[in-house]
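Before I ask anything, let me first share the structure, which is written out below as structure tokens.
A single protein chain has been omitted from the complex, and every remaining protein chain is retained in its original position.
We just call them A, B and C in the order they show up, numbering each chain from 1.
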Amino acid sequence: MRRLLASESNASIVAPAVNWRRIALTWFALPLSAVGALLVGALLIAAFGSNPISGYHALINGAFGGGYALSSTAVKAVPLLLVGVGICISFRANVLNIGGEGQIAMGGLAATATALAVPHLPAVLLVPLVLLAGVGGGFVWGAVPGFFKAYFNVNEILSTIMLNLVAVQLMNYLLAGPMIDTTTPFAVTGKIPQTRLLSKNAWLPIIVHGTQLHLGVVIAVAVALLAYVLLWQTGFGFRLRAVGLSREAATYAGMPVKRTTTLALALSGAFCGLAGAILVFGGISHRMVTDGSLTGFTGSAGFNGIVVALFGGLNPLWTIVSAFLFGGLLVGGTALQGATGVPTDLVTTIEGLVVIFVVSIDFLRRRARVRAEEPPERPGTRTRTRPGLLRLMRARA
Amino acid sequence: KTGAPPTTNPAAPAATGGSTSSTAGHPFKVAIVAPSAVNDLAFTESMVSAVQSLKQKYDLQIAISDNQYVVSDAANLIRQYASEGYNLVIAHGSQYGSTVEQLAPQFPKVSFAWGTAGSTFNQPNIFAYQAASNEGGYVQGYMAGLMSKSKTIGVIGPINVGDAQLYVDGFKQGVLAADKTANVKVTFTGSFSDVGLMATAAKAYIANGADVLTGSSQSVVGAIGVAKAAKAAWFGTQWDQSSLAPTAVVSCQVYNWVPVLDQIFTAIKGGKLGGATYTIGLGNGGEKIQFNPGYPLSPSVKAAGEKEITAIVDGTLTPAQ
Amino acid sequence: MVAKGPGDAPVVLEMQGITKRFPGVLANDHVDFDVRSGEVHTLFGENGAGKSTLMSILYGLHRADEGVTLLDGEPVTIGSPAEAIRLGIGMIHQHFMLVPTLTVAENVSLGLASTRGPLKDTRRVSQRIEELSSAYGIRVNPAAAVWQLSVGERQRVEIIKALYREARLLILDEPTAVLTPGEVDDLFRVLAQMRSDGRSMVFISHKLREVLALSDRITVLRAGRNVGTVLPAEVSEERLAELMVGRHIGAERPSPQGPSPAGEALLRVRDLVVRGDRGADTVTGVSLDVRAGEIVGIAGVSGNGQRELAEAIACLRSPSRGTIRVGGVDLAGRNAAGARRAGLGFVPEERMRDGVIGDFSVSENLMLVDAAKAAFSRWGFLRGRSIRSYCAERVSTFDVRTPGLETPTRNLSGGNIQKLILARELSGNPKVLLVAQPTRGIDVAATRYIHERLREQARKGIAVLVVSEDLDEVINLADRILVMYEGRIIGEAGARTTTREALGLMLAGVAAAPAGAAAGSSAG
Partner (left out) sequence: MSHFFTYAILTATIASGIQYTAPFLLAALGETLGQRSGVLNLGVDGIMLLGAFSTYYVAYRTGDLGLALVAGLATGAVLGLLTAFMSVTLNAEQGISGIGVYILALGLTDLLFVKLVGTPTPIKPLMGLDIGLLDRIPAVGRMFFHQNALIYVAFLLVPVLGFVLYRTTYGTKVLACGENPAAADSLGINVHRIRYSAVIAGSTMAGLAGATLLINYGIFQENLTQSAGFIAVALVYFGAWKPGGVMAGSLLYGIVTAVIFQWKSLGIIPVSDADLAATAPAVITVLALLSVGRRFRQPSALAKPYVRGA
């Protein structure tokens, strides 16, 4: 019997023909989705009576034209990237983390509380400490629904959404109460729900003078690389992916399924929490301040991060690229508003369209891949259509 | 999220890095960063339309970024406008204070205006502006106290801060001055933007027997609808809201930031980039009580209200802050 | 066992030149196939030979790329199961097509018009079900929820479904794979009655004995092609197997019946009580020993506690009482990983669900239990090179046929997946190997290979415990057979000293065990 271990055996059977359809669908599916969304966006700009070309020109210029724009984009991308990486991890473990918003807020609060508690520590200690506190805050806020899911079978969609609602109120309470700024006289600011100016020693240093580019950008990229290694090069990542694909098989293999599930959501929360800390200490105002809504603090990064991760194929490395692009979209949206008067909501709309196109085109990708990648060998050789997006997007390490 | 596109195009090649002091021949560049929509019938609209009304007078080039309720995004924009050579950046929201405080030293040639608030952080290029909204609040509260039959009056604020807080305090004081036995209830929804919560709070008051309501912030539109549906009376602030509920709105305290802006522009032309705090009030024409002609207000109540206005304007009455 | 139908009856179904391509696979290659009225026509062939595909085309689940189907001589296109049903074709799938949360009556009437318009007419449906049950001697309670039913009862519901729809051509795809001998006999009795009503049947099975007993004709598919139609009277089991794989394979030789090996008892179970999913005890006091070098088979009708027993031994279910020792180590309080450390290897019964992760590559599945071992992981990081060389070794040692180590495991055949699992479970040199349903749904050739590997492990001194509902398998493979009934071991038989018939009675709980069973039912 012929042994089929050698992969060259395939090559000898099929003539290497270029399959453009497959290439288009496997390599250009995501860019095509983006283009599709931008085209619909162009229609919307036109509906507002503006010129889409000049609108997009302003958008791209505002996002990527020059050092300042690039640095703004990079800074805007940081929370998206961190949340996105967290999403990569939790979705790989088959846990849908919709709680990024709350986890960001809790990370921000924990980091802020730390800076308020020990403001005099030197920067070399305080900066890592507040970042770790952010990680911790998010970790806890992710671990709770993770634990509930793993041990009490409480659906994580339910609990993460509910915890978002809890987080926003907790944030309002803390910022208007125990953590409120008591250093400025009441007459100056009234009772704005904000902390005092946080210790300078906790500020994230700017790494390129004259821009916004701060240490958080480097940290976020490093975290994404680490997450990649974690998922594909470590035993923990292996278990996490195994649990995500089949709880049953992981259980039979003796893996700690419940612990892994809890940890996956907690880790996802930790990354979001880190994003929260960076939002506070890498921001311009260097305080934590709210307008009473979660998005007022997070800028919806908890949701946008899902889009970013998805666009990055749930692969932390591609998520870096994707976060940068979406950061640019958000930053450029303001420039577009300036140039055309089309509200920045256009960017949100485009984002939604991107998601819809990506998940829809995935169907065609799946088919293209199955048709093209597994050429007929001999009758009776088994192949199976590959299932869903999450699985499809297994990066080849 | 601008309804009305900005008057001029800020993306057009701007004087970057050059001198920012306004020399004759160059338009004076003003940027407004505001937390809600330009057409919110309240806080943001009051400032934007005031600036636009001065466009000719001062040869202004205006850029507007509205709906910047995410503070970190707003901060980024404020910084960007400052770095693009705008002469004046108006940070229209108390929550932007810290940002302005941080940025002002980095852009010493740019003038920042921050409100509503009472402090310039002792910096030479920050103006602060505020509204003595307690004055109009007092007047309207006084009328409310006289009008209410159920003796139950509901007050809804967004967050306990800035002019909202002043208005609420003044209103409460006015009600009690008119009727010591009245029952004034105050709720803060915790959000500047949540129309639904405001409406819900208004409903709670109605359910508890209130027949007069008032509220501050851009999120009151839903609550006004509730008042209208329940045939309760409504007092507004920041902007004339009569058109929203011609049968329910009694009167509104209307802001007019023009006096403040006049002072700021004059100061800047005179080379002074900040360091002063300006207040609009009933006295300087920055605030006005606009009666809704369509509301059947009893003449005696109206007369009592006008008497209080006169007292405040001529200084015989000063509502406590 | 069953009277044969007429050989000259009219042809009801004719499939001509059916070709079906799946991405990468030619599943049917110009297959001709016909069925006569009142006939049981068997399709026989290796895993993946194309049997199910051919029948799916007939039932409207797939569309043929080429070829025509004639019913009563008329060409028909069957685009959906709805059309197939309308044409009088019924299908019983290997995996029951039942909705567990619905009642029998709801399942039976699903998709049919109701006499009460949009409302359900449960009463009328139940009545009709009762009529059919009594006509064919099939006992079912129309009001019972399907999840409460045993496997055999579910099978009956499937048959009722077909009868209810007045199917005159019934396709049965591996209907006996999960049935006990008694249930198989019941099924065959019903099929015989249906045949005498003039209904026709297409039967698919991997069990040679059944095929020879039931069929009027047998068509063998190999690699998607029809390699011949034979009459059961004219072929032997061996010849059939040979046709199937296309070369000569000898008959399976049962394990030599030596004296019971005197090895140490590596697996000791004492007085075990285990609770099932529905809260009741399903294992009610089991004690057994498996010695080094011995293969012990556990036979039983499914649902008599074997599954829970196996899961308890593998530490996937904690017993409410009793002890389990592997090589002297008490497994109490351990998890599956702990059981493996104590020296247990475990091949689960649901191999696609529990044994492997379909989307993982072959090598990832081979690492599933060992990834944390020092040989493959340092400081928590996986060691790619040693993993690859190890997996390559396993794949070749166990003859896992795969295009590559990175191939997604779901692309492998059932037999090869089973070999992969065996390769993995034996890698830790276990003292005890627990195998549940080792060859369910696996074709004859792969079955023999797997049996041979199990015997080889026993010869090496491993204690092998095989849980199987396939009597032939247990008889062929085991040195000793324990019969489980209602949570207990009710008897023991030497594999060579018992007969299928005697065993079959014991499975039904009828005959008591021969006295003196070494590890029979416990007194407590």
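In this text, a residue touches a chain if its C-beta (ideal position, glycine included) is under 8 Å from a C-beta of that chain, and two chains touch if they have at least 3 such contacts.
None of the values given here were measured: they were computed from a predicted structure.
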item	value
Which displayed chains the hidden chain touches across the whole complex	A, B, C
Of C:Gly111, C:Gly246, C:Gly380 or C:Gly494, the residue in touch with the unshown chain	C:Gly111
Candidates A:Val35, A:Ala117, A:Leu165 or A:Val208 - the one touching the absent chain	A:Leu165
Of A:Ile60, A:Ile157 or A:Leu317, the residue in touch with the unshown chain	A:Ile157
Selected residue (touches chain absent from view) among B:Gly225, B:Gly281 or B:Gly305	B:Gly225
Residues of subunit A in contact with the chain not shown	44, 47-48, 96, 98, 148, 152-155, 157-159, 161-166, 169-170, 172-173, 176-177, 295, 303-304, 306-307, 310, 342-343, 345-356, 358-360, 362-363, 366, 384-385, 387-390
Contacts of subunit C with the absent chain, listed as residue ranges	56, 59, 61-62, 80-86, 91, 93, 95-102, 106-107, 109-114, 118-120, 161
On subunit B, residues whose C-beta touches the chain left out of the figure	1-3, 37, 39-41, 67, 154, 160, 185-188, 190, 193-196, 199-201, 203-205, 207-209, 219, 221-222, 224-226, 228-229, 243-245
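Keep this in mind: only the chains that are shown with their structure count from here on.
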item	value
Geometric centre distance via CA averages, subunit B-subunit A, whole Å	37
Chain centre separation in whole Å, for subunit C relative to subunit A (CA means)	45
Euclidean distance of C-alpha centroids - subunit B vs subunit C, Å	76
Subunit A-facing residues of subunit B, complex	1-2, 4-6, 9-11, 35, 63, 65, 67, 69-73, 75-80, 83, 94-99, 101-103, 117-119, 158-162, 165, 189-194, 321
Parts of subunit A lying in touch with subunit B, wherever the complex brings them together	58, 61-62, 68, 72, 75-76, 169, 172, 176, 184-185, 187-194, 197, 212, 279, 283-287, 289-293, 295-299, 331, 334-335, 337-341, 343-345
Complex contacts: residues of subunit C adjacent to subunit A	21-27, 29, 46, 48-50, 223-225, 314, 316, 335-340, 346, 348, 350, 353-360, 364, 367-369, 371-372, 377, 380-382, 384, 392, 395-396, 401-405, 408, 410-413
